[in-house]
Each structure stands twice: as C-alpha cells, then as structure tokens.
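So that we are looking at the same thing, I have put the structure below in structure tokens.
Yeah, one chain of the complex is gone here, protein chain that is, but the others are all in their spots.
Labels A and B are assigned to the chains in the order they are written; within every chain, residues are numbered from 1.
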Amino acid sequence: MDSHCLSRRSFLGLAPSILGAAAVPTAFFESVASAAVAGRPVPELVLSHQTTGGEPEMARKLSEDLEKLGLRMKLRPLSLQAWLDAMTQRTYGDMTNRVKTPLPQRIADPESLLFETYHSSQAQSPRYNFGNYKQPEFDKWYELQAREFDPKKRLEYIGRAANVIGADYFDCFRGNGPSVLHVYNKDWTGGIGTAGYGLAGTAFNWTWPLIRSASGKRRVVVGQPSMRAHTNPFAPDGWSYEGQYVFDRLATLDENLKIIPWALESFGSKDAVTWDVVLRRGMKWHDGRPVTVDDLKWTFDFILAHKPSFFSPVWDNVASVTVTDPARQAVRIVCKQPYASFPAAVLVFTSLYPRHVIEPMMREQGVSKPHELRFESRHVVGSGFFKLKRYTRDVEMVYEANKDHWFAPKGVDELVWKVVRTVDAMMGQLQNREIDFAYMSFTPSQVKELLKSPYLAVKEHPTTAAPYYTFRIDQLPWRDIEFRKAFHWSVDRNYQVQVMWEGAGRVVTEDSVFVPSHPFYTPVETKHGYDLQRARQILKDAGYTWDGSGRLVLPVDGDPNFRKRVNDVVIQYPGQKNLYAPVL
Amino acid sequence: MPLLAIERLRVEYQTRAGVARALDDVSLTLGDNECLGLVGESGCGKSTLALAVLRVLPPNGRIASGRIVLDGTDVTVLSPRELRRLRWERMALVPQSSMNALDPVYRIGGQIAEAIRAHRSTPAVEARRAAGDLLALTEVHRERIDHYPHELSGGTRQRVAIAMALALGPALLVADEPTTGLDVIVQDQILRRLRELRRDRGMAVLLITHDMGVVAENCDRVAVMYSGRVVEQGAVGPVFAEPLHPYTMGLRNAFPNLLADAAELISIPGSPPNLVEPPAGCRFADRCPFVLERCRTTDPPLVEGAPGHWTACLRWREADELRGRARSGATWQTA
Partner (left out) sequence: MGFVLFMIATLMFGMFVLLPGDPAASFVEEGLSRKALERQRELWGLDAPLHVQYLRYLGNVATLEFGVSFRAQVPVREVLVEKFLNSIAMMLPALILIMVGGTVIGAYLGWRRGTAVEKTAVLAGLAVESMPSFFAGIVMLMLFSYGLGWLPSSGMGPSGSGGSFVATVFSSDFPRYAALPVLTLAVRGVNGPMLLMRTSMIEIRGSDFLMLLEAKGVSELRIVRHAVRNAILPMITYFGVLIGTLFQGQVLLETVFGWPGIGRAVVDALAARDFPVLQGAFFFTAIVVVGMNLVVDVLYGYLDPRVRVTGDEVRA
C-alpha cells in the first residue's frame, strides 16, 4: 500500500464533517504518483504548482533541466484553492511550490517558521508539514530553542535546526525575493520602511508617524489592493495587525524587526516561566480616559477567557496573570511551560483593549464571543497614535492623528487607506497623484515606467519571503538523500532571480528558512548551486544508472548503500516502517 | 367642374421583379354628392387608386404621370404642407381594414379627436365631445369613446373608422372596402347609415369594393377595373343591366342575385396578368371567352358604346349577342 492510498483514507474520513470540502476535488482522482521501485526507471514525477508569480515558467525550466538527467516530469497547474487542498491532503504528487513568508505578527518568532512545516508532529495530513518530514535531530534542536532564554544560545540552537534541514537537502529554496519595491510621491520625506514590508506597509511600519510633506500637505493617501471587511480586532483574520495604529501593542518591532516595548515601560523574565511587564505611564484612550493597569490585566483576562481563535495557540500556555504592584503598574504572567518566544508570540501579538468600551458592547449586543462583536467606528477606541475616523467597507479607512500620543504623527493629520484593486489603476493613480503611496510591490519594469513621472520615487527593501519546492520525503525517489542532493543541483536559481524577478532578488546557495533580512538568520553550511553535470555525477556515484532510452534508473534492491540511505539512516518513521518495506 | 377628376393616372410600384404599373392611364370623374363605385378583383388597382387620391402610397409606390384634380387643385403636385392641410378637410379615407388601420395602443376617442386637432385649434375637451358626437352619428355608443380598438367588434371598428372620416366634414369620402369581412346584416346597417350620411351631408363617395351588389345598392355610377385599367364605366343601371365588356359580364355572373332570372353562379377562370410585363393588346384576352386574334395585338381604347356608358372592348358592338352567350357556364369553361 502506498502513501497515496493512505491519504485517500484520511480524506474520506474527513469529508462528511466538512461542508466546504464535502465536494471531492477533481485533483484527487488523478493518479498523482506511481510508486518508484528499486532497479526500475524513476516514474514520471508530478509537480503541482500555482499559476501565479511566474510558477509555470519556473516549472517549465525545471522540467527541461530534469529531463537532461533522464527524468520525466508532469506539470500540474492548480488554482489557489485546489493547490491548498492538494497540499493539506498530500495529493500534490511528488513536488509542489510554496513560499515561506513569516506571519507579520510572528516575524520575530522563529517558532512559526520552524514548527508548522518541519516538526514531526505536523507531518500528518492535514497539518502543514507538507513534505511529511520527520527528523528527530531537527525536533531535538527545535525543542531546545523553545526553552532557551539566553538569546545567543537560542540563536545557536535555531541555527542548528536550520542546518539539519539544510544538510538533509529538504525544501529546496529557490531565492530570496522579489524585493519589495514601493513607489511613492517624492513630496513626502522621512518615511522608514522595514524588511519584508517596505515603505508603505500596514504592519510594523514607521513611515506614517514620521513622514512630512514638502508642500505642506497634512493628509496622506495610500492605495492598497484590498482591505479587511470589518474592524473587529478579535476576528481571526487579523485586523489586529493593521489596527496596531489604533490599539497599541504591548511590544512591537523596530525597523530592524527587533522587539521593543511599546505600551509597556519594560518586560523581562524572572525565570523560565515567569514574565514581568510594566505598563507605560500617562497613556490615554481615544475617548480621553486614562489607560490603567486594570485595563492591562483585563485585556489578558479577556483574551484568556475567550481565546479568540487567532490567539488561542499561544495562550494555551499561559497559567496565570496577576497585578503584582498597582502603583508601578506591574503585571506578572506565569506560563505552564518554558516558552522562549513569549515576547514575540504574546507581547507583540497583544494589543491593549479598553474594558469600559468592550464590556458594555458585549452586554448590549448580547454576544458571548468577542469575534461576533459588531464594531462601528465609534466602538474602535484604542490608545494608539491614530484614531479610526471613518471606515467605509471595501472603499477606504480614514485615520486621524492622535495628538495626545507619546509618538503622535508629526507631519500627518489624516491617513487614508484607499482600496485600489488593479495594478494598472495603482500605477495610474500614482502618476495622477490621486494616491501618495501604494502598498503594492511593483516589478522593476513597472517601476521604470512609473519613474518617468517627475513626482515619483522608488524605495527598495529586501523581502522576508522565500519560494521553494517541497517534496514527499517519505516516498521514493525522494527518500534517497542522494537523489534530493542531485535535485538541489538541478534548480536554476539564477533564472528565478534574473528572469522571473527581473533581477530584484537574491540568489541563494543554501536552504535556509530564515532569509538574511530575518532577525533569526544564521548561515547554513550545506551549500549548493546550479550544475547539471554535478547532479549527474552525484546520481552516478549513488548507484543510479541510465537505461537505453536515457531514463534514470533507481539503484538495484541489493545495493546496501541505497537500502541504508532509504530505510535506516536519516529519517525514521516509527510504526510505519513496514509501509515502505515492499518498495525494496 | 366635377369635384374630383382623375386624368390619365399612372401609378408604379418598385418591386423585386421590376416596375409594376398598378394604375395605367386611369381617368375618372366624380361630381358633388355623387357616389362612384369602383369594382374589380383584388389586385386590379382599386385600392391603389384610393391611396393615390390621398397620396399615401407606400414608400415603393409613386405617381408616374397624370393628374388628380380635387376642387380644381392638382393633388399630385402639392407640397407636403399644402397636402396636409387638404387631407381630411376635403377628403377622408375609410380604410380597408379598420383592425389594422386604428392604432392598437390609443383609445378610439383620442384617435378621432387627433384628426380634428391636427387641423383645428379645438380644445381637447371639445374635440372629445365632437368625437362622441361622431360616434353617435355612426351608431356607436358614446361610452365606447375610451375603448381600445381590440375591445370592439369588427362592425363597430368600421363605424369608428367612418366616424373618424366624417370628423371634419370632408367633401370627398374614399371608402376602401368599408364592409368587407362583416356579416351581411351589419354590412347592410353600415351601408345604410353611410347612404343617409351622404345624403344629409352632401358628400361625394368613392366606394371601392369587389361586391357588385354593394355597388348596385349604393352608387350612382360604377367603374369596373381590370389589371390597372378602367374597362367599363357608366351609370349603375346600364352597366349592370347591359354590360358592354366581357369582364363585367363575367363579374355579373359571380353575383347571381344581381340578375332578375337568378342564373347559376359562374366564376371567371384564370387570373389577371402580371403587372410588371403586361401582355400587349387587351389585358383580359387570356381569360376572355370571346377573344379574337386582333384582341391580342390591339390595345382596345375606351369608347362610348352608349351615352355615358364607356367600355374598352374591341367587340363592343356585338355586346348584345355576347351577353347572351356569357350567361352560360359552358362559355366560360371553354375559354
């Protein structure tokens, strides 16, 4: 029985309970991968890929290169929804493309990048370890870093974990890009962008409180392709991270993505499970009331009590919250288990909410869950440096500077986020000066076109996103590390950067989850490049042969090295070992 | 001077097959208070004549030559503006089928009043009252004034059409098959009323019909048309009693009740010739039981066979003998 059948069973078991997935995706019925057998030619390899972002071109290029190694490829373009389904159900065949993008809220938290996609506990469909990667060595370093409070040591463990993935030749990274190219009206100066989010981002962006207009304008208009359909900060689709201008975060990230206290004077850990935080003094809600330590405590209690789904995973680890010193506005949080990511995952994640607004709302609207609350503009009362002035769904969001804030915007009285749906419209409106900034990354050729306008300028920031190919490491031929290594030497990363991204990106020579602009980046020792000659040699040395028609043939069953590589050494699947026995 | 004088009128239609001459050298006169019947088979051009008199020929039709003189004015050369003034004031039309001739989405009262208001600055209320009066005149209930054409029976619609034609008291009424398709009793009522109105108002009527009986009862004079030409005309009595043209004799057979001795009903075999390329000679030649060789080469002129009784037949002198033979069905079958 191959893994294909396994996923079918798990899928059927899932189906009746899911309305959305009750329909059988067509992709499912296709024979997605035929089992590879030792001593036989490698079967046709199926690559499921998205149809956007140049993926089809990349897939074609890869297909051409692998053919030179004697491999046959089948390309399967999928819509976003079909692709998501194929990944969660593991019906994508041999390989699929993916982009590793850290969640904005969790960019300073290595957890989310490592855990979801590499930890052995996540290797089961429908979890997000799509390659079904199970590596005890990785798990060990991952768990060590999670309990490590010394930043230096933690960074080292994270580096070790990243190196394990690199050395295993898992997840073949294709580049670091495309760069974030934000075009804006030169009239505005003083903006500071951040890696990954650029100059005009909505999360962790320092531009809006800092910019000034040379011509004395006090209102800045920012175009963005889409907008949240509501203003409820408790809803799971995260208005909260855009709303940080309104609802002060307890901690936030500076322009280098380092964690700094924000609504707190300070935070620190007493021991592995105890965190002490002190509320900033002199803060006021938008309605003029003072922000008190009671609000801080209430915010924690409220989230603990309701655990809006957006927050629930990290809050499950919190045991208690107490006010230790009302005069100093100090609060202590005790965790159940040591959790090194606490500042990143809890403090950066958490905004201050006004008890005197939210509690009456819950009562008046008669709802028990905060995500069901209806937030009219008047309900959006925070303490942040912008007040929400007006919200028109799918049209615009208008913010007004909060002059009472300690970080009050100096050069802007009004910030308008306007929905501009298409690239053409975004470019036209920039040139027209209907918008001052565009929260949209342009391609280099678009930038060239835009810069013909004397009013516009461009600012480049590195991205935190990294596209890669992931594959079914639990099935042949991918189980063989030598095959994976040869694959890594067959991916033209220069093509990705130079052709697909028009040069706006970085060529990578290592498989690192953390791109260099990420605060947790550590170099990975295993390097590779693009060299088909070398790939061929690797396969040859590993016992692969080519048949009369030039097709790549797997090493024979009796090859002890092959057997060892595939069954014993790197990846262990306790309890599943028999599943793979018939292969050899 | 007669009220209406039609002189050598030629009307042509542009058709896909070529130019069809619907009226060819037609001359007619109509005096004040006179009723002239115009009979003939369908397609003989009698309706075209009606349309030509009012100059409302369809777009593909035109008056090629000839004159239509009404009250001494040649209608054929009038500007649209002058024509518009003349229409309905001096001459009105009772159309062939009042089902199609009334606008289906307007109330009948409005349609009558419209005719009045197009020519006179009558206030709407008065025009409406006048319309009611006209309806009453043609024996239609006043309350029907707000009905739509489809709500009325065929006879009533025809009365409405007559009422409308009378709106401005015209000197000439062109009635194109005014009772065709109605049952005999209704037909009689309408024609009786028309007769009375003609008498009371001193109108001249050009009554177009294919029914010889209708002509016999209503008209002073009659013109028989065949294939775009007048083949016989004269006072009703002589024409019906002693027709000079074989076509009239044939037509008479189709209306046995016209004859005192109630002979059998005999129809004329064959059909009228093509108007695009009419045959030389007499156009009736192909269907005529008395045809001679010269009939096919010589176009017979209209001659006065008896005082006021004109015919276009080369054998008109033998009419008495031919009439006798024409009463027998066998004669027509051999043709």
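Following the convention adopted for this analysis, contacts are C-beta pairs under 8 Å (C-beta built on N, C-alpha and C of every residue); 3 or more make two chains touch, one makes a residue touch a chain.
Remember, predicted model here, so these are calculated numbers, not experimental data.
> I'd like the shown chains that the missing chain touches, ordered by label.
A, B
> Could you tell which one of A:A214, A:I260, A:A319 or A:V395 touches the chain left off the display?
Touches the omitted chain: A:V395.
> Kindly state which of the options A:A167, A:L304, A:V323 or A:V419 is in contact with the chain not pictured.
In the complete complex, the chain left out is touched by residue A:V419.
> Touching the left-out chain: which of A:R60, A:K369 or A:K540?
Reading the full complex, the residue touching the unseen chain is A:K369.
> If I consider the whole complex, including the chain that's not displayed, which of A:P126, A:P444, A:P516 or A:G529 touches that chain?
Counting the whole complex, the residue in contact with the absent chain is A:P126.
> Suppose we count only contacts with the excluded chain; which residues of chain B make the list?
51, 54, 56, 58, 83-89, 92-93, 95-97, 100-106, 114-115, 118-119, 148, 150-151, 164
> Touching the hidden chain in the full complex, which residues of chain A are there? Just list them.
16-23, 25, 81-82, 84-85, 88, 103, 106, 112, 116, 126-128, 219, 221, 226, 229-230, 232, 235-238, 309-310, 312-313, 369, 371-375, 390, 392-396, 398, 414, 416, 418-422, 424-425, 428-429, 431-432, 434-435
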